[in-house]
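Notes for the one structure printed next.
The other protein chains are all here in position, but one chain of the complex has been omitted.
Right after this comes subunit A.
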Amino acid sequence: MKNSEIFIAFYTILRREIRRFMRIWPQTLLPPAITMSLYFAIFGHFIGSRIGEMDGFSYMQYIVPGLIMMSVITNSYSNVSSSFFSAKFQHSIQELLVSPTPNWVILLGYVLGGVARGLFVGLIVTVLSLFFTHLTLHNVFLTVIVVLLTAIMFSLGGFVNAIYARSFDDVSIVPTFILTPLTYLGGVFYSIHLLPEFWQNLSLLNPVLYMVNAFRFGILGVSDINVYWALVIVCVFIVVLFSFGLHLLNKGRGIRN
């Protein structure tokens, strides 16, 4: 395929993915808006007012970056995992497989579809948070880079999950039993300095901790970890997951006999 044709194929996949999550907005955009508003109201406002300051910021301000990041992670991941698995389930993935679209373009199209939803939901949650507190941006560039890379990483994770999934249960197992605990224990609601040393050290094995803290550093300027480590870790995960996802596509794992 010529480069212009490859671009059209990529844009077609991306446009279809965006059209999909916009069409089913009551399932994709509304739930995170409601859930995060409740988090802001209950944890940030009602309970947060009794907790006091954390790292020099009100508790509400402290948890907002983590909750935005939590929305981005969950939505990027679930967009790709559910969309790709649905395409497998109803065999419409064959439309792509019979076409000359290269596998790397298929992967890129789905992943950027997930990124689009992750960032869109992140934007909705950010706007909602402004009804509860005010935010300033400590480092715009870092904030944008971290949220973008995180969305890419979790979209890739969702893709790998969808490739291996054989039922809708398989699509929900990873988010429920791995992603949610990692996110909740990833410093969204607290600084790991509040934990005993053993749990602090254990938390350092959680990749979500690095992303949440790097994002929080971009917005508030405070972090439990060195943000450059966060960027390195995310980039390594992206390279590994992209290579693995492409390898699975080339092999036809779960999609070709």
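The definition used in the following text is that contacts are C-beta pairs under 8 Å (C-beta built on N, C-alpha and C of every residue); 3 or more make two chains touch, one makes a residue touch a chain; residues count from 1.
What we mean here is this: contacts and distances are computed from a predicted model.
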Chain left out of the displayed complex - its UniProt protein name, from "1,2-phenylacetyl-CoA epoxidase subunit A", "ABC transporter ATP-binding protein", "Aspartyl/glutamyl-tRNA(Asn/Gln) amidotransferase subunit B" or "Sarcosine oxidase subunit beta": "ABC transporter ATP-binding protein"
Chain not shown: contacting residue from A:T28, A:Q61, A:N79 or A:T101: A:T101
Residue among A:R16, A:H45 or A:H138 that touches the chain left out of view: A:R16
Contact set of subunit A toward the excluded chain (per top definition): 1-2, 4-6, 8-9, 11-13, 15-16, 20, 23, 87, 90-92, 94-102, 252, 256-257
